[in-house]
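Presenting chain A:
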Amino acid sequence: MLEMRNIRKIYNPGTVRALCLFEDFNLMVPQGQFVSIVGSNGSGKSSLMNLLCGSILPDAGQIFMDGQDITKMSEHKRLKRIGRIHQNPALGSCSGMSILENMALADNKPKRMNLMPGIDKKQIERYRDLLRPLGLGLENMMNARAGTLSGGQRQALAMVMSVMTPLDFLILDEHTAALDPKTSDIIMELTQRVVREHSLTALMVTHNLRYAIEYGNRLLMLHQGDIVLDVADKDKAATRLEDVLGLFTQISVELGN
Partner candidate 1 sequence: MKKMTSLLLAICLFSLMTPCGTALADTVRIGIAQYADHPSLDNCREGFLEGLAMGGYIQGQNLEVDYQNAQGDIGLAAIIANTFVSSGINLVCAIATPMAVIAVTTADGRIPVIYTAVSAPVASELAYADRPFDGNATGTSDQLPVHDQLALIRALQPQAKTIGLLYTIGEINSQVQASLYREAAADYGFEIVESTITTAADIPLALPKLISQVDCISMLTDNTVVQHLDLVLDQTDAAGLPVYGSEIEQVKDGCVAAVGIDYLELGRKTGLIAVRVLQGESADSIPFEVLSEFDLFYNQEVLTRMSLSVPEELLPLLSEVSDAL
Partner candidate 2 sequence: MASSLYAFYLALPSTLEQGLIYALLALGVMITYLILDFPDLTVDGSFPLGGAVSTALILQGVSPALALLAATASGMAAGLCTGLIHVKLKIRALFSGIIMMTALYSINLRIAGGSSLLSIPRTSVTLFRNNALVRLLPQDTQILIISLILVVMVKIIIDLMLQTRFGLLLRATGDNEQVVTALARNKGNMKIAGLIIANGLVALCGGVLTQQQRLFEISMGTGAMVLALASVIIGVNSLKRFEWLRPTTKTIIGTLVYKACYSLAISLGLRPGDMKLVTALLFLGILSAWIFKPRRVTHDA
């Protein structure tokens, strides 16, 4: 369960360009919910993800994860239980290292860092089994460097890496934005499957309103740091693309887009 209370975030405080993005922002995401987040540029979608992960800190307010106050916790500590898939496929894996090495890295995540062998030979078959369902042929390229993979392959790899070890939350930060339509669909299917299989609480930021409607059981629309639309479960199921599009256009026009 994720909770943000009274969050305030000001960019460039004390300067001419000071922008108060979040003022008394509140959000509660119960266990197991799959939230789609949409909004125009500058609405705060990415900032929200950054605040949750800890790459930026709020000026005021608190963040709770399963009841524990993580507001002051450093980013890498938070990411023990939070997985994040970035928009840029290159950020999710090490380009210069092989698929096998990347997966071994991910597999070692909960283990103590010491001088034991980094790659456990006995696990290689298991890694292959994890890659097979993707249908991308990665299980036959274990020694290929991640840098040689396509965007879609790297995102898929990143997702598999995230859930290889126990995880509570998954944050998807426009993770299909850099992919072509067909690959995007494949990745979205994968996302759905992964979230279901591991019973994750997921937050997905997306530009694609169709995905926002089709996937997840809660829909949030952000506008200038405020939530302007929040529908869940039955209400979300009843929401149609046209409604969302209409609202979206309206607020975009307000911004002058």
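Following the convention adopted for this analysis, a residue touches a chain if its C-beta (ideal position, glycine included) is under 8 Å from a C-beta of that chain, and two chains touch if they have at least 3 such contacts; residues count from 1.
How were these picked? Simply put, all candidates are chains of the complex that A comes from, given by their letters.
Computed from a predicted model, the values in this text were never measured in an experiment.
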| item | value |
| --- | --- |
| Candidate number, among 1 or 2, whose chain touches chain A in this complex | 2 |
| Chain A residues touching candidate 2 - in the complex, by the definition given at the top | 46, 74-77, 79-80, 83-84, 86-88, 90-97, 101-102, 104-106, 108-109, 111-119, 147, 162, 173 |
